[in-house]
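Removed: one protein chain of the complex. Kept in place: all other protein chains.
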């Protein structure tokens, strides 16, 4: 994240605001995407206008599993980044 | 849409401009998406550089049907929102 | 691109800056999309944490072919645009 | 269905209200677009032989919207619980670190 | 191919010209990206055994671009007709409401 680290001080605050806004937008987009993905995976028939029991449980599990996947991927991603930064540091 | 309703008066006009711009962008994005979707669904062979008759009619029908779907979904979506707002209102 | 051509002079510079920024964002988005697409097409097993030889070559070829496709499509697209502008010109 | 967890008591100032309102609008648009795309792909025959939707396709669409919005609400709860349990874990981690630091 | 219905007489002032120009540019970029993705998925063999496209793949791509842009133009007409008929319906609805209101 060198572009962030190299930011002049007077722009750091502006950046923090952008970051906060991006996190808000991102978490809402993730919500919409999660619904789309799990609805796609778990809805089968449209004979009724309410979710069948097994559809509901499929969707809740799908969402829960996706969130856990995101957490695990996030950890591995951070480890990878940290390792890369170490390698790039001048000795 | 409580964030919109709670907007201070001096920002309402700014919001209306953003809304107008978003509608413009959104309708153009919808155009691009519609072409992508219906081309994907209706183009079969690439032996000629012009559309076959049945491809053209498939694409025009696909577009027309998608627009009608969007209108119907829009109605149902609005009904649902209205119902939800009623339920949340203090008695 | 009539909206661009009709731009008042004092906004032309602002537009050029937006264009430059959009190209930057676009080329980075293209990078991310390319990785997603070629990873999807070329990764088969997850028994190892490094890419197999044939996966690597598939991904490199996939990326190279996609870039060449984008270049060819770009040429044809430009030709089409130029032809359209000629047809619209008043005689 | 509530973006920004409306309904709960909101923070006094919070972020820029124009940003919040604009984002809310964008999220409803995004939701509507995904809803339309999902129900079109679930309910409309892929053959596109007619320019209109059949009665069967339309009533499938009605049920699809209803089920989609129910799913949205159910998944919202799962997401909220995950956020809460993560916040709790972080707090436990922090208080543990403070305890450890206090020992030194 | 015209975003913003160019070619037709435009409104005298209309919205912010910088916004219009920027949006136009973004739409061309989006169109180009979708065009590339569609023709890659329709024309390029999924095996990726070579770093180059074959002659057959390239001439498929040429025809694909041509057909895609024809489709874009055809679908643009459908979209425009739908917009017009919707505007007409809204106007009928409004004049009907005015008549009803006048009766009171």
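Structure notes:
Chains here go by letter, A, B, C, D and E, matching the order in which they are written, and residues are numbered from 1 within each.
To be clear about the criterion, a contact is a pair of C-beta atoms (placed from the backbone, for glycine too) under 8 Å apart; a residue touches a chain by one contact, two chains touch by 3 or more.
Here the structure is a predicted model, which is why all the values come from computation and not from measurement.
Residues 1-4, 6-8, 11, 14-15, 18-19, 22, 26, 30, 33, 37-38, 41-42, 58-62, 64-66, 68-70, 72-74, 76-77, 80-81, 84, 88 are the ones on chain A that touch the missing chain. Think of the hidden chain as still there; on chain C it touches residues 20-21, 24-25, 28-29, 31-36, 38-40, 42-43, 46-51, 55-56, 59-60, 63-64, 67, 71.
Just so we're on the same page, only the chains that are shown with their structure count from here on.
Contact with chain D and chain E alike is made by B. Here the chain-to-chain distance from chain A to chain E, counted in touching steps, is 3.
The distance from the centre of chain A to the centre of chain D, each centre being the mean of the chain's C-alpha atoms, comes to 13 Å. Each chain gets a centre from the mean of its Cα atoms; for chain C and chain D, those two points are 31 Å apart.
Separation between the centroids of chain A and chain C, computed from CA atoms only, is 25 Å.
Listed for chain C are no residues, as none touches two or more other chains.
The set of chain E residues that touch two or more partner chains comprises 3-4, 23, 26, 37, 43, 62, 66. Interchain contacts link the chains end to end along an open line, per the touch definition above.
Chain pairs that touch one another: A-D, B-D, B-E, C-E.
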